[in-house]
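Note that one protein chain is taken out, while the other chains of the complex remain in position.
Going in written order, the chains are labelled A and B, and every chain counts its residues from 1.
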Amino acid sequence: MKYIEEFRRNDAGKAILKNLAAETDPGRTYRFMEFCGGHTHAIYRYGLLDLLPGNIEMVHGPGCPVCVLPKSRLDAAIFLAKEPGVILCTYGDMIRVPATSRDTLYKAKAAGADVAMVYSALDSLAVARENPDRTVVFFAVGFETTTPPTASVIRRARDEGLRNFLVFSNHVLTTPALKIILDTGPSVALNGFIGPGHVSTVIGSDAYLPVVKEYRRPLVIAGFEPLDILQAVLMLVRQVNGNRFDVENEYTRSATREGNVKARALMDEVLEMRDTFGWRGLGLIPRSALKIRPTYAAFDAEARWDLAVFDHRECEDDEKGCACGEILQGRKKPKDCPLFARVCTPENPVGACMVSSEGACAAYYLYGYGVGRK
Amino acid sequence: MELVHGSGGRAMADLIDGLFVKAFSNPWLDKRNDQACFSVPAGRLVMTTDSFVVSPLFFPGGDIGDLAVNGTLNDVAVAGARPLYLSAGFILEEGFPLKDLKRIVESMAAASGNAGVPIVTGDTKVVERGKGDGVFINTTGVGIIEADVDISADRAQPGDAILLSGSIGDHGVAVMASRNHLKFETAITSDTAALHGLVAAMLSATTRIHAMRDPTRGGLATTLNEIAEQSGVGILLDEDRIPIKKEVLAVCELLGLDPLYVANEGKLVAICAAEDAEGLLAAMSKHPLGKDAAIIGKVVEDPRSYVQMRTALGGKRIVQWLTGEQLPRIC
Partner (left out) sequence: MCLAVPARVTEILPNQLAKVDIEGVVREISVDLLDDVRVGDYVIVHVGYALHKLDQEEAQKTLELFEQARTILEDTK
């Protein structure tokens, strides 16, 4: 596959690793957080941890929109799915995530609710067109990568004059979460960040300049192929060695300094900032999530239904012993959690980090468990 | 389909005669007894049964009928047995279109004919609307082990080689692509096939196959985890050696699926002593159903029975049991 396979080549990987071995200072530890769940997934899936020099530690970040969605928001989605006449359209990732009292969209579907899995937000629009006598609600989740498609379908729905299409918006933002990590952060300091490649494609690498300047840690944006990640780690090591803290971009084929201006304009037209939003494991973060603007209220599920009872404020809702909050902040590793693999498994997830295959615990369980030293 | 078709009366007899017996026709079935009577050659008898409840019923490269015949034939074949006879039981939902049933029956007849294994006895029931998912099919197969083989999932030993007969993920991806809501166009078709000819060719090369299985639901990963656990060994795979079609890989990349967990319907995994591997591979490669065969890994000592894989980058990952159903993801 063009522009994928070339970035997985073994020989180039070995070369980058040799450079890493040569350039890491044996007298120190490097602790880098890969913010994005997709990077966590790739790191484990390719077995990169064992290949990195022993004094580089990767700390897993909270960039997993499925993981950080509070259970109460999922309760709301399940409620909507059960409403008479509703077809709830959802991405596959959310279908088996347990909400309060272990209910899931999958179980709701088995009990008779109309839940339709879609690959694209556009498909939910098609469902609305094909079912004019039903109310179609699109369960929108994701960071800035997934937000422009939501904005797009809302605008298309308006342009087409659809009257049976609504969106339940749960979109969240990257830089506020980065700041929380840096503010409350791990007990042992992080030396730098691997930045999310596709979020950056939308928001642009310049978006990280304020955070990097304020907190004086380097950030390197990386693509998702193994060579991208290794190269970005090398770039971080070089910055740390040189006492620099800049925003650098390894993923230049996709991310630019300004990002996708058109996508952001569309987001801005349709969506606006929420005052505050609850993040599972991280708590309430001000100005960290998006809701639909009043001008598009006709397409806002939160305007049609009163979902206040599913308040997103109680987000410290994980069970006793669950270390997700600390894992999402990078303070602990999956194996530090007493529930990991004993009670909490991908089949029976207790906390946020296990519910999605790119959550730190799920990725470790599925790919890294029992392998190597880390 | 109407309830009267299952009630044992004239309507049912007409259906059986006009559809099933006509399509499957063979000396046993034509007798219209409640059972089939036959002698078997000397050897150890093998028997297997499977029920097919798949959705969608029709997909690129086949339908539930193909799976019902080939799936059971394969379960017989991977024991090292020559399949002899099949049975077929149908549970049909009231309202199920007769033309769909006819299509399925014709597929079964073709698959059975191609394999040279007759469907010698069967059964039909009809349930009320809402109490069945269109059609459920059960097939049972018997076969005979003539060679001196001892094939069992608990016989893999450290040092053994692991062979795979061809590319993974074709069936699962073909089925997924035919699900309208995912809206992918692709030329991939199901790999559904009867493998007993391939197995016969393999046994001519060596009878010293330790374990053999066809990786259907849950994919290659599930089958290997089963064998590892039953044999009390570990497995180490080499990602670079696992054959996979470019289009299958592309769909998996697009949807975020791991091909190791995607279903196959015409492939087998065989485990043999290291010294027999090259010979076995050569025999497989000469057969049309084994032309992409490869040695994909080896069995190792491991009290934890983990299946691990050396990735394209040279790192290692574990290949866990499948948890739940693999769904397309955005993250």
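Definition applied: a contact is a pair of C-beta atoms (placed from the backbone, for glycine too) under 8 Å apart; a residue touches a chain by one contact, two chains touch by 3 or more.
These numbers come from a predicted model, not from an experiment.
In the complete complex, the hidden chain is touched by one of B:Leu98, B:Leu254 or B:Ala282, namely B:Leu254. In the complete assembly, the contact with the undisplayed chain comes from A:Leu266, out of A:Val137, A:Leu266, A:Cys324 or A:Leu339. Only one residue from A:Phe79, A:Tyr106, A:Phe143 or A:Tyr367 touches the chain missing from this view: A:Phe143. What subunit A contributes to its contact with the hidden chain is residues 1-4, 6-7, 9, 11-12, 14-16, 18-19, 36-38, 63-65, 91, 119-123, 142-143, 145-146, 148-149, 152, 156, 196-199, 201-202, 224, 227-228, 231, 250, 252-256, 260, 262-263, 266, 358. In the full complex, subunit B touches the omitted chain through residues 177, 183-188, 246-247, 249-251, 253-254, 256, 329-331.
Basically, only the chains that are shown with their structure count from here on.
Listed in rising order, the residues of subunit A touching subunit B in the complex are 1, 4, 8, 10, 13-14, 37-38, 41, 44-51, 64-66, 91-93, 95-96, 116-119, 123, 142, 146, 226, 345-347, 356-358, 365-372.
Contact residues on subunit B toward subunit A in their complex (touch as defined above): 181-183, 240, 246, 249-250, 253, 255, 304, 306, 308, 310-318, 320, 323-324, 327-331.
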